[in-house]
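Only one protein chain is missing; all other protein chains are in place.
Each chain carries a letter (A and B) given by its place in the written order, and its residues are counted from 1.
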Amino acid sequence: MKAFETFETPTAARVNYINAEYGLKSWLLTKDHKRIALLYLGSISAFFFIGGLYAMFIRLELLTPQGDLLSSTTYNKVFTQHGIIMVFFFLIPSIPATLGNFLVPMMIGAKDLAFPRINLLSWYLYLLGGIITIWALLAGGVDTGWTFYAPYSTTFSNSYVVATGVGIFISGFSSILTGLNFIVTIHTMRAPGMTWFRLPLFIWSHYATSLVMILGTPVIAITILLLAFERLAHVGIFDPANGGDPVLFQHLFWFYSHPAVYIMVLPGMGVVSELIANFSRKNIFGYKFVAFSSLAIAVFGFLVWGHHLFVASQSVYAGMIFSFLSFAVAIPSAIKVFNWTATLYKGSISYDTPMLYALGFIGLFTVGGMTGLFLASLAVDVHLSDTYFIVAHFHYIMVGGTLLAYLGGLHYWWPKITGRMYPEGWGRFSALVVFVGFNLTFLPQFIAGYLGMPRRYHAYPPEFQVFNVLSTAGASILGVGLVIPFIYLLWSMRYGKHAEPNPWHLPGLEWRTASPPPTENFLATPIVTWEAYEFAPPEEMQVIGKLKNEGLEVADAVIDGK
Amino acid sequence: MAEGITVGHEASHPALQHHFENLEQQREAGALGMWVFLVTEIMFFGGMFLAYTLYRTKFPAAFASASNHLDLTLGAVNTVVLILSSFTMALAVYSAQVGKRRNQLICLILTILLGLTFLGIKAVEYRDKYEDSLIPGSLIPGRPFNPAVQEHGQPYDKHKLHLLPGANVKNVEMFYWIYFAMTGMHAVHMIIGVGVLLVILYFSWRGRYGPEYHNPVEISGLYWHFVDIVWIFLFPLLYLLGRHLEH
Partner (left out) sequence: MQTSWIPFVPESASTISGRVDALYFYLSGVTLFFAILISSVLIFFVIKYRRRSPFEIPRPIAGSHKLETLWSVIPLIIAMSMFAWGAQIYFENSRTPKNANEIYVVGKQWMWKIQHSTGQREINELHVPTGRKIKLIMTSEDTIHDLFLPAFRIKADVLPGRYTTQWFEATKPGTYHLFCAEYCGMNHSGMIGSVIVMQPTDFDNWLSGNASQQSPAVAGQQLFQSLGCVSCHGANGEGGRGPTLAGLFGRRVFLTNNQTLTADEGYIRESIENPSAKVVAGFNPIMPTFQGQVTPEQLIQIISYIKSLQVTGAPASPASTSSTPSTSSPAATSQATPAAVATPQPNPK
């Protein structure tokens, strides 16, 4: 292993982005994409914790069929707020705003994102939106379901719909700005030699995600605005009494919210592409197919929203077209799964924690994606709409997909982000617990769903209890599995083993600089002469630029003297 | 390395930000950023255009009646004003590119004045609608939507709503909400545009922009033209379509 050590001493004394400046102000006013990623990481974790608490209450309530723990009003607020927090304040920003923010510039060899100030602004918008939403939840909560369907949300609900809407509206702009920043950065700031087809697939998937963010998010913004005015001033645009059409709201809502599913899962696919290739030391099988399938998903994703409206009085023919397109959008996802699997063939596969998460992702995403076909299929969807089958399906995508990829990515880049290793044994153990707990939680819900248990039910017929008990038991295991990494990752920030610049011995650009990286990522602008995932003997995958222990001054001298 | 402006780089223009390699890269990033932003703006307005299309098809008579009540003259004047302002904006960008500071200042001031003229005329139109009680819903408390309707055979009164056969006042209200939402959102963009141009004017007065560096002028120009183009769509959709049904 000696051959890989490019630094003479551990990194403790070296100047990096974390210790370059001190004080709260240096964090709150930072324009460094890596620091902003950490700000996001902290705030997103907080929201995940809140969303998780709500999930706990949902599962406890559903342990018994009577609806005895919470009142129905409280329960309705709890599941609504679980959805809103998890979707808008955890899943959508999760991978792009933390890992993406940290890694997009590093992977393409740039010093920062194209618009650092806008990047910071996007975090503040996210935070502001989040605080307004939390305020709305504390002030009395919201009970419309995260889908805000009119006319319930505009006329009948007595909860804080507008305040929550404002929170989501504002955080939506954070998402738009992140997407804009990524697109411009990927287009204009690639290092010399970093051609489009040398980009890591993480970048391709973030590019596709960004497309969805900039095209979809404005539509939900205007939709929420119209909804808020409808509620406040009764202008009639979604109100049948004025000739308005409540189904128009559903169309506008799903025009964003279905592609939003791809905002959540595409970055996860990018992470998994990295993990699969790097932990089997193989270039990805069918690179271009995986890359373009991300774009295909982003584009087709905009054409399938109507499959949420098969039972919402949509015309038969519209239903058939949307069903057809929904089946078509499954193909690029299938291509990805097959290519990931083929990448492992004749690889050199290690069993590190990130790889376990990636393998778990493929399995669960396959189930999640295939059960999506049930819902694209018209006749079956009529039966399954608004049942627990849907709940199980999208949790397989959102939790089994996005969350697992997020955790895998977090472990994978943890040494780069913090300069410390996480404890491998605990990592593997918790990955296993998460996998078991997750399946036990959501597999029974598929069955309950086909048996007819409707979603958003506070009390339910007793025959469904067995599935709910299993689900609650699984959720407890899942909860434990998620608390373990939270604890040991925090612990490792202080007590973990110091990480080498390239602990996994990989060719990616982000591994060719110090851990943690210096403020401008690289000591000299890298010149890329290798393909993506081109594994070479360790001495050829060294850190770019010379670095000694003297600190930043030396680093600057290297750049200026170039 | 400290944030902000790097001194000592080879292309050490004071406006070059530390994370860009050179001014050309910075310019490209800025322009592309604005284009991407404008795409999001199109989608933002797109939601309202969809609502307009849907309800106009559903209630053509009501939408035509409501549209006929809008002041065509003021709308047309405003269209001319905006097109002129786009012209002066283009000249301002050109002057910056060729380094004519005086022309640049004059054109920017003209653009801002034209923008303000547009907003002034818009305010007059809004006041007229307020006086005719055409503000939908309870947008303005105490002034519900309650227009006077022209009865058949009565003398013409321009403050009264002329309902075409088949038009329902409820649906006229829908038109006016879409009208206020779209023109209001457009006016918000105009106000932001004027604000941006004031900043540009200040830096332009300080002599910051020249042939080497005029990126901000250029991308503000892009934004201004976009806002102009939105109006070019709004004007015929709101003011003109259905006018032939008047008689």
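The criterion applied here is as follows: a residue touches a chain if its C-beta (ideal position, glycine included) is under 8 Å from a C-beta of that chain, and two chains touch if they have at least 3 such contacts.
Given the structure is predicted, the values throughout are model-derived calculations rather than measurements.
Remark: the absent chain touches shown chains A, B in the intact complex.
Touching the chain that is not shown, out of A:L29, A:A139 or A:V382: A:V382 (per the contact rule at the top). The omitted chain makes contact with just one of the residues A:F49, A:F324 or A:W491: A:F324. Within the set A:F89, A:Y256 or A:Y460, the residue that contacts the chain not displayed is A:Y460. Although one chain is not displayed, its contacts with chain B can still be listed: residues 54, 57-61, 64, 164-168, 245.
For chain A, the residues in touch with the chain missing from this view are 1, 67, 72-73, 76, 143-145, 147, 149, 151-152, 155-157, 240-241, 243, 245-247, 280-283, 285-289, 311-317, 319-320, 323-324, 327-328, 330-331, 334-335, 337-339, 341-342, 344-351, 359, 362-363, 366-367, 370-371, 373-374, 376-383, 385-387, 447, 450-452, 454-461, 505, 533-538.
The rule we apply is simple: only the chains that are shown with their structure count from here on.
Those residues of chain A whose C-beta lies close enough to touch chain B in the complex are 31-32, 110-116, 176, 179-181, 183-185, 187-189, 214-219, 221-223, 226, 229, 232-237, 241-245, 248, 252, 519-520, 525, 552, 556, 559-560.
By the touch criterion stated above, chain B contacts chain A in their complex at residues 1, 3, 8, 17-21, 25, 28-29, 32-33, 36-37, 39-41, 43-48, 50-51, 54-55, 58-59, 62, 136-139, 168, 170-171, 173-174, 177-178, 181.
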